[in-house]
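Here's the structure we're looking at; comments come further down.
Of the protein chains in this complex, all but one are displayed in their positions.
Now for chain A:
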Amino acid sequence: ATGPYSTDEAPNSLEDITSYNNFYEFGFDKTDPAAHAGKLTTSPWAVEVDGLVDRPGSYDLVDLLKGLPVEERIYRFRCVEAWSMVIPWNGVQLSHVLDRVGVQPGAKFVQFTSLARPEEMPGVKAGLLDWPYREGLRMDEAMHPLTLLATGIYGEPMPNQNGAPIRLVVPWKYGFKSAKSLVKITLTDRMPYTTWNALQPKEYGFYANVNPEVDHPRWSQASERRIGAGLFASRVDTQKFNGYGDLVADLYKEQDLARDY
């Protein structure tokens, strides 16, 4: 492992990681992103930073990240659909980027907005969800050292189907929190709109922490299928906070996680 935040578990192959994706901007099927994301234009790429920040504006991606340390982080990745992978991300800590733009004291939450470009994204064109995709974190979650703005996998630039050129990675939360292809970061004083929560609030909470004790209303979260493990050895127990409890449980010590799911 590289550094205190990475797991020792063997990462999935690049093929696993790039051929099995939920990225509804390209369609509902796991294979749609690999099939359709090739068309996505990722350069140039600007990220707008707005809301309660000292230095708002539209930043070229290169400028936004210039000089910040890019780290390899091998994280477990747990989907709300009860499958998981181990992914070797490359990226910068979100906290470093937020420090760079200057978070104002009144900011309590961060909203992330993904690209919604119908001419390159068939799922956006088809209106599969309420686009653009939006996600959010509480400020302490956003500033946590585990929280990553990932720009690559296996040392290569982020594959389009995984959320090129820059995406969020929050390893102790269900995968849908880790919004892809980010075009906007908004600092706000109230809990922001998030796509899945708005669509089905009883099923997808704002926090969405991985938790085997709190089931999805329609399926169990007690265990997960580890993608790439083959036909007969794929199911493992799900860990609370996806195994990152030592690092993040304190953030929620005042909260009832069955209520704040």
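FYI, a residue touches a chain if its C-beta (ideal position, glycine included) is under 8 Å from a C-beta of that chain, and two chains touch if they have at least 3 such contacts; residues count from 1.
Simple rule for what comes next: contacts and distances are computed from a predicted model.
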item: Omitted chain (choose from "Spermidine/putrescine transport system permease protein", "Cell division protein FtsL", "TIGR00266 family protein" or "Protein-methionine-sulfoxide reductase heme-binding subunit MsrQ") - UniProt protein name; value: "Protein-methionine-sulfoxide reductase heme-binding subunit MsrQ"
item: Of A:Thr31, A:Ser58 or A:Gln255, the one touching the omitted chain in the full complex; value: A:Thr31
item: Touching residue (missing chain; options A:Leu129, A:Val214 or A:Leu257); value: A:Leu129
item: Footprint left on chain A by the chain that the document does not show; value: 12, 15-16, 19-20, 24, 28, 30-31, 80-81, 83, 128-129, 199, 215, 218-220, 222-223, 225, 227-228, 230-232, 234-235
